[in-house]
Every structure is written in C-alpha cells, then in structure tokens.
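Scroll down for the structure; my scribbles are underneath it.
Heads up, one of the protein chains got dropped from this complex, but the rest are sitting where they should.
Order of writing sets the labels: A and B. Residues in every chain begin at 1.
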Amino acid sequence: MENNKSTLIVFSGDLDKAIASFIIATGSAAMGNQVTMFFTFWGLNILRKDQYVSVQKSLMDKMFAKMLPRGPEKLGISKMNFGGLGAKMMKYTMKKKNITTLKELIEMAKELDIKMVACTMSMDVLGIQQEELIDGLEYAGVASYLAEANEAKINLFI
Amino acid sequence: MENNKSTLIVFSGDLDKAIASFIIATGSAAMGNQVTMFFTFWGLNILRKDQYVSVQKSLMDKMFAKMLPRGPEKLGISKMNFGGLGAKMMKYTMKKKNITTLKELIEMAKELDIKMVACTMSMDVLGIQQEELIDGLEYAGVASYLAEANEAKINLFI
Partner (left out) sequence: MENNKSTLIVFSGDLDKAIASFIIATGSAAMGNQVTMFFTFWGLNILRKDQYVSVQKSLMDKMFAKMLPRGPEKLGISKMNFGGLGAKMMKYTMKKKNITTLKELIEMAKELDIKMVACTMSMDVLGIQQEELIDGLEYAGVASYLAEANEAKINLFI
C-alpha cells in the first residue's frame, strides 16, 4: 500500500471523542500514512498541561482558563457525563480492560511522528498561550490545515 | 458515473445524527457507491436489539447496559431532547410527513448491501456482546475501517 495522508480536525474536547481521534490517528500512522491532527476550539483542552502555568492574561481569558478542563485527565465525556462520573466510569472500565489511555495515546502519536497542530486563531479566542500547552506541537492556522487536507485521502472533523 | 466507495464513522447515538447517517449512507448506495458504516462508541446503541438479551456481564458492563438506550426507538436527539420529548416530537412529525423512520432506514441499508460494521474495541469498552446487536453486522477494528477509508471518495465522522 502506498503512503497516503490523513488529517483530523479535533474540534471536540470530550474524552470519548478525543480517544476516538487518537485511535484513528495512531491507527492510520501505524499503517504508514502521514497523519496531521489539527486541534481547534475545545480540542485545545486535550493539549493543555495538567498543572497551572503562570502567564499574563486578561480577565476574560482568565475566566476561560478556569472553566476549561486542563488536559486528558480532566475531560468529560459527550454523553452521560453526570458531572464527571461517566468519564470516571469510562476510564475505570478502559483501564480494567487494558485499553490504552488517552495520555498513552498522545505519547504514541508523538512516537509515530503524527503532526499535532494547535490552531492559533482558537488559541487567541480562548486566550490560551503556547506555554500552557504540551511540548512537541506545531502552531498554525486554517490555511495550513487546508493545504494538507487538499492532498489527503482521509479527512475527518471530530 | 463510476462506482466509488463511501465510509461513515457513526460515533453518535443521537436519533437525529443516526437518521442523517443512514440518509447519507442509503443515498450514496442508491447512487451506486459501495458504502461502509463503522459504528463506534454511542453509535453502537443504534444497533442494539430492542428487547433484553440475557448474557453474562460484569457489574460495570451491566451498569452501562442499563444506562445506554436499546435500539432506534429509544434514542434521544442531540438538541432539545427535554427528557425524550424532543425525540418524540421529531418522530411524530417525521411520521406525519411520511419520512422514512430510522428502523426502515436500517432495513433499507441492509437491502442496499451497505456494510454495517460494529467496532469491536468499543463493544469491549461498553461491554456489549454480539448477541445484543441486530443481525447482519460485521465485526472489526479501526484498521479495517482505515483500509477502506484510504480508498474511499467520501469519508465522514458523524
């Protein structure tokens, strides 16, 4: 099989959708495809460092930062979250069944050379700064995503 | 027009998104395309038999089974569900306007030889067993989906 490109826009910051995104992305990379994940809006929450990072922010940006979950451990699920209980249940059952966690999937994505891009416009809207996101990311806008998607075989919006 | 492939990942278990998925899938098959629907996470609820099936389950799997809707008649809608009222309104108005129901769409999909695949990893996470799902499905993982998507003209994540 020849090498193809795949792109995923990760718009959602839900744990279940984040897991789905990374399973598709790492699966595609493992097949030999070149994969780009473009994280935008709530999807940026997946990339936040789990500890607080001290940066200068406007009041509104501070409010967003408070309200938005910080990294993989803090995400809720898209259905039946029940204030976090659903997410806990899902993580518990995935652990028990030896299914890779989101944190491990992110590490796998890096090892498989998946290009993880943070959408700079969304970072601007939500007041998120580079220091607050995990290492190993690229930073770009929608034009960069579109150039890749135009050449890719698989393009998904999640 | 030549025969192309289409794939749909049906991640959502919302009635409205399920209907949209099957309308796109059956429409594409009717045009002569080869269509694969890959049901994952909440999308598996669409495929559940509507009666209770007695299978051995762990406590956690039993809880998931209780909480998750059983088949097309039990699904809610993604917006304005109001504890099921929204779904009822939508079904009522679709019936009155002679629009095909989800149950009929699923039958159509089978008649049009649409390949309906249940994601085995998601079945594992949610503790869903083959006996609990409708007949005529295939069972596979993400690699099988990706192989098809790499060759398809239309790939959607719903």
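The criterion applied here is as follows: contacts are C-beta pairs under 8 Å (C-beta built on N, C-alpha and C of every residue); 3 or more make two chains touch, one makes a residue touch a chain.
On a predicted model such as this, the values are computed, not experimentally measured, just so you know.
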| item | value |
| --- | --- |
| Residue touching the undisplayed chain, where the options are B:53, B:89, B:112 or B:137 | B:89 |
| Chain not shown, touching residues in subunit B | 1, 4, 16-17, 20, 23-24, 27-28, 30-31, 33, 78-80, 89-90, 92-94, 96-97, 99, 153-158 |
| Hidden partner chain, residues of subunit A it touches | 9, 11, 13, 40-42, 60-61, 63-64, 67, 121, 124-125, 127, 142-143, 145-147, 149-152, 155-157 |
